[in-house]
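Missing here: one protein chain of the complex. Every other protein chain is in place.
When the chains are written out, they are named A and B in that same order, and each has its own residue count from 1.
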Amino acid sequence: MKKITYYPGCTLHSTAYEYGDSTEAVLKYLGIEWQEIPDWNCCGAASAKSLNHKLSILLPARNIKNASTLNNDIYVPCAGCYNNMMKAKRALENAEERQNIEKSLGKFESIPEVYPLMRLFTDKAILEKLSQSKLKTDVKVASYYGCAFVRPEEVLQNENPEIPQSIDNILNAVGLETVEWPLKSFCCGGDLSLADSSVVSVLVEKIINYAKEAGANAIVTACPLCQANLEMRQKEPFPIFYFTEILGIAMGIDNEKWWKKHLVDPRDLVSKIKGGK
Amino acid sequence: MSDFEPKIIGFLCNWCTYTGADLAGTARIQYPSNIRVIRMMCSGGVDMVYVMKALLEGADGVLIGGCHPGDCHYQSGNFKARRRVAILKKILQQLGYNEDRVWLRWISASEGKKFANTVTEMVEYLKKLGPNPFKYTGNI
Partner (left out) sequence: MVKPVIVVGSGFAGLSCAFHLAEAGIPVIILEKKEKLGGYFPQLKKQFPTNSCGVCFMHPDYPAYCPYIEAERHENITVYTNVSIQNIENYQEGVNIKFSADGILNEIDGQALVIATGYEPFDISMKPDLGGGLYENVYPALNFEDHIYDLIAENKSLPQRKIAYIQCVGSRDLKIKRPYCSSFCCMYAIKQALLIKDFDPDVDISIFYMDIRSFGKDYERYYLSAREKGIKFIRSAVASVKKRPSTGKLEVLYTKDGSATEETFDAVVLSQGAVIEKSILDLMKKLDVEIDFYKPKLFEDREIKRNIFVTGTLYDPMDIPDSAIDGIATASKIISRNMITPKILAPVKVKTQKVAKIGIFLLGCDNRLDDIVRTRFSEALKVKDLDEIQYAVRENKFDGAVIITDDIRKTSGFLENKNYCGLHIDSVVLVPSFNNALLEEISASIQKLRQVKRNNHVPKALNSKVCIIGGGLAGLVSAKFLGEMGINVVIVEKEDRLGGRLLEIPSRLDLVKNYIKYVEDNKNIEILLNSKVKDVEGRLGEYILQIESKEDVRKLKVDALLVTTGGIPRKNVVVQEDGKRVFTIFDFENRFDEISKSKRVVFKQCAGSRTEDNPVCYKVCCKKAVMSAIALKNKNPEIEIFILHKDIRTYGFSENLYRQARAMGIQFIRYSQEPEIMRESEKLKVKVLEDGTNSEFIFEPEYVLLSSGMNPNTEEVAEVLGIGTTDGFINPYNQKTGLLDIKNGIYSAGLCLAPNYTEDVIKQAEAVAVRIAIKLAGRQLYVKFNTAFVNPKYCCGCELCVKACPVSARYMDYEEKIARVDEALCEGCGNCAMVCANKASQHKVFEHKGMLKTIDLMVG
């Protein structure tokens, strides 16, 4: 049984409830044990990043410290949380900066690895299990990564920002065809949704148009803010899923509760995916 | 005339086209045996009298090969060849003769394939055109 440390962040139990619930359902189905970071706090992605540099490093660093007591790798579903936590991790790898952090938080006995949730599914055994739940459908989707999972490249060293593949691989493993399209990591506008939403509307329109032109019936993403922006600022109904929701459909453990949380009703498409039409 | 094999005389400049033809040979690029090659030092040194002589003797076509414009090893020889061939073609026209039996082509030393293609093209073209009428109109 694989054991992981899980960091849901602020949204996965609340505004991105469907992401959190589907993630937990999928982990359970695959027999992966998880533990949330004890006494975790907000990662600072929205609250501290542009206001106070020290705080924006200390907040995720505290999460890492608390996680170290569990002795397992940390998996982070939310892009923003992942991005911020990696900044803290890189800071801890620098001797001088580590000293500064330890002054505020105390000594770090160990520093666990930090991975995006998608990395979990590169495990061969897990992929094997996935391929046993194959979908049979003509529906095609476009994988959308957004910025935070892939940039800045030097800090995250996750995957090639221009040609990311992780979500595509996961969806293909359960038999869902993903389209080739150029805007996989094209910015959705992020937090500008609150500060200058007209910018987000322009970007979202482009993303959804290109996805449609490439032949996709929906967009599948892994970032709560991207999902929210893509849903909120689109012009015509176009379903936006989390990849764990798709996995849930494939495994037969999907839940009506998830679809209710979407702003754009995806249930027609869900039955198409299930019904093979 | 289905078994008519045209005879082509080629005046090829030593530095470019002749070397290119040789390259075709050493690289085993096949080109039709219809062409008889005469090496000249420069396409600008090809006397139009020789071209006429070849045609009058009954050659079905004449190919003059030189360096690409701007690359002549003697600076301007190929430009002169171009002008002379243009005038020659006008004269052939006046004589009621098909001026397209004379081809002027720029082929460089590395273009063995282009040489082979040019000869093949010329043979096909001349086959359609038919044999040189001078062949049957007596000796000159």
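Basically, a contact is a pair of C-beta atoms (placed from the backbone, for glycine too) under 8 Å apart; a residue touches a chain by one contact, two chains touch by 3 or more.
This one's a predicted model, so the numbers in the text were calculated from it and none came from an experiment.
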item	value
Residue among A:Leu55, A:Ala125 or A:Ile163 touching the omitted chain	A:Ile163
Sole contact to the chain not displayed, among A:Leu135, A:Leu183, A:Ala228 or A:Leu269	A:Leu183
Residues in chain A touching the chain absent from view	160-163, 179-183, 186, 210, 213-215
Interface with the unshown chain - residue positions in chain B	7, 9, 15, 19, 22, 25-26, 33-38, 40-42, 44-47, 50, 53-54, 57-59, 68-71, 73-77, 80, 108-110, 114
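Keep this in mind: only the chains that are shown with their structure count from here on.
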item	value
Whole-Å separation of chain centres (CA-atom averages), chain A against chain B	71
